[in-house]
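Every protein chain but one is kept in place in this view of the complex.
This part shows chain A:
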Amino acid sequence: MLEITGIHAGYGQMAVLRGIDMRIGPGEIVALLGSNGVGKTTLNNVISGFIVPSAGEVRFDGERLTGRRPREIVAMGIAQVPEGRKVFPNLTVAENLELGAFRRAGARKRQNFDRICAIFPRLSERLEQLAGTLSGGEQQMLAIGRGLMSEPRLLILDEPSLGLSPLLVEEMFALVTRINAEGVAVLLVEQNVMQSLGVAGRAYVLEQGQLVMQGTAAEMLADPKLRQAYLGL
């Protein structure tokens, strides 16, 4: 469904991604693992259209995404839940969710709204509250809910567990499985290796702008190199 080939990208003279090849199939959960500053968010921004790569291309269902604007990419069915959530603090929870359907699935806004309220009961209790007054975990839920309002076929979650309590992290990963069960492919960009591999079917490991490891989650968990580098085992 999503095919990334030979992506090079960076900021000005600084190269961040140096030849990335990656693939996400329909209905898959794919984890993109790596520590801080290796280029995970940059790759995410290349897919979402915020950064134009210097070489390589991204295709979605065979259609070229590279060079398209973020809003066109949203309209094609890729939703991003960004690092830092980026919810609208001055708008209510309900308004935040409604804006999620700004570019896509506007006709089914009502049904999707109800569906998302059912997934996130805590949000549905706070629909009239300003998003800026929510806790970090609730804002993360809201950012995901907003992403789902566009009925994405691919949902990109950038560090969804960042800054959440262990209990909430657990809940977050359970949620990823639940969203995926409804047929949405998920790209999970994470530092939390153990839990990501628990829900993902396949995974890639990014180091210094290059993919250094890839395979099914089971293979990765069994890989002594990964266990040593990321799990300290």
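Methods note: contacts are C-beta pairs under 8 Å (C-beta built on N, C-alpha and C of every residue); 3 or more make two chains touch, one makes a residue touch a chain; residues count from 1.
In this text, contacts and distances are computed from a predicted model.
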{"item": "Record-based protein name (UniProt) of the chain missing from this complex, from \"Branched-chain amino acid transport system permease protein\", \"Na+/H+ antiporter subunit C\", \"VWFA domain-containing protein\" or \"Acetyl-coenzyme A carboxylase carboxyl transferase subunit beta\"", "value": "\"Branched-chain amino acid transport system permease protein\""}
{"item": "Which of A:23, A:103, A:122 or A:227 contacts the chain that the document leaves out", "value": "A:103"}
{"item": "Contacting the left-out chain in the complete assembly, out of A:48, A:180 or A:214", "value": "A:48"}
{"item": "Among A:41, A:112, A:150 or A:192, the residue in touch with the chain that has been omitted", "value": "A:150"}
{"item": "Hidden partner interface residues of chain A, rising order", "value": "48, 50, 70-71, 74-75, 80, 82, 85-91, 95, 98-100, 102-104, 132, 146, 150"}
